[in-house]
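One structure is given here, and the rest of the page talks about it.
A single protein chain has been omitted; all remaining protein chains appear in their positions.
A and B label the chains in the order they appear, each numbered from 1.
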Amino acid sequence: MTVALSGKEIADKLEEQFPGSIVESSQDSLVVDSEFLLKVATSLKDTPDLDFNYLVAITAVDYYDYFEVVYRLTSLEHNHSLVVKTRCYERVNPVLPSVVSLWRGAELQEREIYDLMGISFEEHPNLKRLFLWQGFKGHPLRKDYL
Amino acid sequence: MAIKTEPFVLNLGPVHPSTHGVFRMRTTLDGEVVVDMEPVFGYLHRGIEKLAEERTYTGVIPLTDRLDYLASMSNNLAYVLAVEKLAGITVPERAEYLRVIMAELQRIASHLIAVGAFLNDCGAFMTPILYMIREREKVLDLFDMVCGQRLTYNYMRVGGVSHDIPDEFLPALDKFVRRMPGFIDEYDRLLKENEIVLVRAKGVGILPKELAINISAGGPVLRASGVKWDIRKADPYSVYDRFEFDIPTGTVGDCYDRYRVRIEEMRQSLRIINQAMEQLPAGAVRSEVPHLIRPPVGEAYAHIEAPKGELGFYLVSDNSIAPYRCSIRAPSLINLTALRDMVKGWKVADAIITFGSIDICMGEVDR
Partner (left out) sequence: MEVDEPTGMYVSTTELDITEGKVIEALKARSQQSIPDPDSWLDEELRRNIFLTTVDAILNWARRSSLWPVVCFPACCAFEFITTAASRFDISRFGMEVIRASPRQADLMITAGTLTWKMAPQVRRIYDQMAEPKWVIAMGACGISGGIFRSSYSVVPGYNRIVPVDVYVPGCPPRPEALLYGIRMLHHKISKGSIDTEGR
C-alpha cells in the first residue's frame, strides 16, 4: 500500500532546512512558497530516506484569487507519496520555476499548463503551446475564459 | 570526394496509416537516419477537462469513455473511484468484483489491439491484427451482452456499476477464458521466435531504466525497462489485494520487451478473471447514492493501472453538482516524453516501430 506521508511532518523538516518556505501544511499536503520551490524539490528528491524519484503528475487549479499548482510525488523504492503545492497570485502573467531539471516527466505537463492556464515556467527547454494552435487567444481552462 | 548532404525535414503527418491516430512527428532526416524529432500534439484536443466542469458528476462518465477509447471501462473506473473517494461512498462487494472482471477483460482487449498494431507497423501487414481483432470481437460480444455497447460503455457508476450482469454472461465468460490461452499460444507460435520480429524489434528503441523513472513512464513501458511497479500491487484499489497474479517485467526496454510484457499481461489478466469468477458474491450492484451527487468541499486523487499506464483523476469539489476541476493524468502523454531520445539515431522505419510499441491513444494524449 502506498503510504501517503503526512504533510505536517515533512513540512516541519523542510522548515528547519529552509526557513520561511512553508506557507501552510495539513495532513494531506503542504504548500510551499514559489521562491523556495526548486530548493525544496531538490531536497525531497535527494534526501535518502525520502527519495522522491517519480513525479506522478503536475496539475494547476484556478481558484479565482490565485493559481495553485499541485505536484504529486512518489518514491518507487520506499513506496510512499507526497503532495506539494505552490501558489501564484499573479493573474496577468504568472511565472513559476520549472522542475524539468529534476524530473523530465514535467516537460510536457508544464507545457500543457502553460497552454491551458497561462502559467509560464522559467528555464523550461521548450515552452510553447502544446494542444492549441499558435494564435489562439486566451487560456481556456481559466475560470474567466468566456 | 565527400558528398554533401543536407538534413531534410519530413512530416510524418497527422494523417498517416500507422500513427495510431492523429499524431504528427516533424523528423529531421539525414538520408534515412533520424537526426531530430519534434512531436506535435493537439489534433484531437476536445477540451474534455473544461467540458467536465459544466456537467454533473454522473454526466462526466460518458466523457471519460472517450479519453482512451480502447479501454473505456478503465477510464470509467478511475473516475468513479475518484468521486467515491471525494464523497466517501462505499461500494458493494459484488460491484467490486464485477468492476475487476470488466477492467481485466478490457485490458485484454486493449493489449490485443496494441500488439496487433505494433506487428502491423513491423510489416506483417494485416494478418496478426486480423487474428487479434477476431479475439477482440469475442470480448466485445461479452461487453455488448452486459451494457449494450461495443466501444464506449458508460457502465460504471458512482457507487457501483449501472446494472447487473445477465444470466448468460458467466457461461460465455467461462467459455472465453478457457479458450483464450490457446489463442495466445497460437500468437506465440507464429511470432515469438519469428526471425523478422526479432530482427526488427530486438534492440530497437531502448528506454533505459533511469530515464524511464525520470520521465514518469508507466504501465508496460516502465515495466519493460526493468522496473517492477504495478499499481495493482503497489497501491491496490478495489479488491485487487485478494487475487494472486504476477507482474511481467522486461530487462532491456526495447520494443521486443514491450511486446512480450503485453502478451504476458494478457495471461495474467485471464488468471485474475478466473479467480474473480470463483469468488463473485451475490448482492446489490450499486449502493444508494443520490441522483445528483454533491460531495463536500475537498479534493481527491485516484489512480488505476490502466492498460496504457497509470491513469489518474484529480477532482476538486466546491460542494456543487459539477466538479470544480477535473484534471486527468494521461499515461500516453507522459510516456511520449522520451520519444525523441528513443528515436534519435535510428532509421525512419524504426521510428515508426518505436512509436507503435509505446502504444498510445490520441484521445488520451490530447484529451
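Here is the rule we go by: a contact is a pair of C-beta atoms (placed from the backbone, for glycine too) under 8 Å apart; a residue touches a chain by one contact, two chains touch by 3 or more.
Remember, predicted model here, so these are calculated numbers, not experimental data.
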| item | value |
| --- | --- |
| Residue touching the undisplayed chain, where the options are B:Arg134, B:His163 or B:Lys228 | B:Arg134 |
| Candidate in contact with the missing chain, chosen from B:Leu70, B:Ile89 or B:Leu173 | B:Leu70 |
| Sole contact to the chain not displayed, among B:Arg26, B:Arg46 or B:Lys192 | B:Arg46 |
| Residues in chain B touching the chain absent from view | 13-17, 21-22, 42-48, 50-51, 54, 62-63, 66, 69-70, 113, 129-130, 133-134, 136-137, 140, 150-152, 362-363 |
| Chain A, residues in touch with the chain not shown (by the definition above) | 131-133, 140, 145 |
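In this section, only the chains that are shown with their structure count from here on.
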| item | value |
| --- | --- |
| Euclidean distance of C-alpha centroids - chain A vs chain B, Å | 26 |
| Chain B - residues contacting chain A, complex | 41-42, 45, 47, 49-50, 211, 213-217, 227, 229, 234-236, 301, 303, 310, 312, 314, 316, 324-325, 327, 329, 333-334, 336-338, 366-367 |
| Partner chain B, residues of chain A touching it in the complex | 1-2, 53-57, 59-62, 70, 72, 76, 79, 83, 103-105, 107-109, 112, 116, 129-133, 140-141 |
